[in-house]
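Here you go, one structure.
For this view, one protein chain was removed and the others were kept in their places.
On to chain A.
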Amino acid sequence: MSGFSPAFLSSTSNSFVEFARAVAPEALPTTAGHDLGHQVPEGTTIICFRTAAGILMAGDRRATIGSMIASHSMEKVRPADDFSVIGIAGTAGLALDLIRLYQLELEHYEKIEGARLSLAGKANRLASMLRGNLSLAMQGLSVVPLFAGVDEATPAGQIFSFDVTGGKYEEHRFHSIGSGSGYARGALKKLWQPGLEFDAAISVAVEALFDASDDDSATGGPDFVRQIAPTIFTVDLENGVVEVPSADVMSVAAEVVDRRTRKAQS
């Protein structure tokens, strides 16, 4: 072994993606492929909205291949770093790879520069990574993320949605993505209010995801048999990213189901 190659010792780049593309392109997700859109796992509803303290993002756990359920327990919402979360809809393999690469990109920047990227900077970085993915999206392997977080400049938080071409759009109240997003957004339009407190926010999130799973076959509802609850993360400046414990989500889900059962039978 012979020490660091010059690329390691240069001090011009603070981007992991650029660095990896130069020294180890084989480690990065490939940007060429055939039309595989019909045989890779997809699916999802991801929702995100503002709360009294900051941001809440939640996602269902199902992945599908066509009409088959490929996974009951996929986690499609993850912390991007200590103060932001990312949720992904689309081709599962690429989506999870993109999350992993994006998490590393933020951590790498933080370590090299000794400071975190601003929230807007993080969103722009994600947009440019999506743009690099465009050729795959044209072949049916699209990935669409939802990104949200807080920083000192925007303590109330910001929500960003994206399209496959790397377009970035700020959402001001709530947003949803994925195959069940229409139903979830309909629910949020009625249920969401400014300044939702923690318990109310969890309940709204579960209701919206329940509506999505009710009408969209690619979105999974709360699974009482396997005790698999939707993933829910909250973000605020004081506590950073916090995952709501699965048991708490399950008990809220039980209440929601109970309420709806009573309504259906009355």
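Please note the rule applied: a residue touches a chain if its C-beta (ideal position, glycine included) is under 8 Å from a C-beta of that chain, and two chains touch if they have at least 3 such contacts; residues count from 1.
By definition in this document, contacts and distances are computed from a predicted model.
Only one chain is not pictured, and the protein name UniProt records for it, out of "ABC transporter permease", "Dimethyl sulfoxide reductase anchor subunit", "Predicted polyphosphate-or ATP-dependent NAD kinase" or "Proteasome alpha subunit", is "Proteasome alpha subunit".
Note that of A:100, A:173, A:189 or A:259, the residue touching the chain absent from this view is A:100. Residues 1-4, 7-9, 11, 16, 19-20, 23-24, 27, 100-101, 104, 107-108, 111-112, 114 of chain A touch the missing chain (whole complex, contact as defined above).
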